[in-house]
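To keep things clear, I will list the structure first and then write my remarks on it.
For this depiction, one protein chain was excluded, whereas all remaining protein chains were kept in their positions.
Moving on to chain A:
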């Protein structure tokens, strides 16, 4: 079985995003960028499935600017076999629906048994792409995965849901999106980072797949959220209790 893992290059989760003064978006110049954390979890899961003998090949795909090659190299260093960059201009944000259409076109060529995505990009917080890809491929989906077991022609996915956990069984090929508890991604070792430089990385464009990436949603403006006004410090528990009493809860 082949596994396809889409990864997105996003602002590093440790960076506090700043809104641009002109309200046009978030300032990404000179900001540290990394692989979306949920996608690292997806890459790790794919590598573990390969290590367990459940998969033969892992292909990683990113739709993004030329710099997304760094993200793909990180995945290659973690144990992925080859990479595809569907390159767009630096300023272009490709929406989840168009990403899903490109991924569908790639899946038509690659025929993966499993597509492993992150549940959400920490930039646009959309939480859509995996579900959309599953719809376009007309295949089942196991979102927010807490555990993934490939058994014969099926994958058993334990999902993190509002009330706890839910388990579903999906016929392969299937689409799975990762949640935080699925695994803890490895760090690539230096020798593996060196080896990754020699692994194949193919560069394509959305036009190669005949996909229109023009946006369906216009961002009219982006502003900072309202800031909370500074609070007070209490010296001890008695003072805290007095405050709670004045709030009517103690």
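The working rule: a contact is a pair of C-beta atoms (placed from the backbone, for glycine too) under 8 Å apart; a residue touches a chain by one contact, two chains touch by 3 or more; residues count from 1.
Following the convention adopted for this analysis, contacts and distances are computed from a predicted model.
Trainee: Out of "Acyl-CoA dehydrogenase", "tRNA N6-adenosine threonylcarbamoyltransferase", "QueT transporter family protein" or "Electron transfer flavoprotein subunit alpha", which one is the UniProt protein name for the chain not included here?
Mentor: Cross-referencing UniProt, the chain left out corresponds to "Electron transfer flavoprotein subunit alpha".
Trainee: In the complete assembly, which of A:1, A:135 or A:193 touches the absent chain?
Mentor: Touching the chain that is not displayed is residue A:135.
Trainee: Which chain A residues touch the hidden chain?
Mentor: 11, 13, 16-19, 25-26, 38, 95-97, 100, 119-120, 122-136, 139-141, 143-144, 146, 156, 159-171, 174, 179-181, 215-225, 228, 231-234, 236-238, 240-241, 243-244, 247, 249-250
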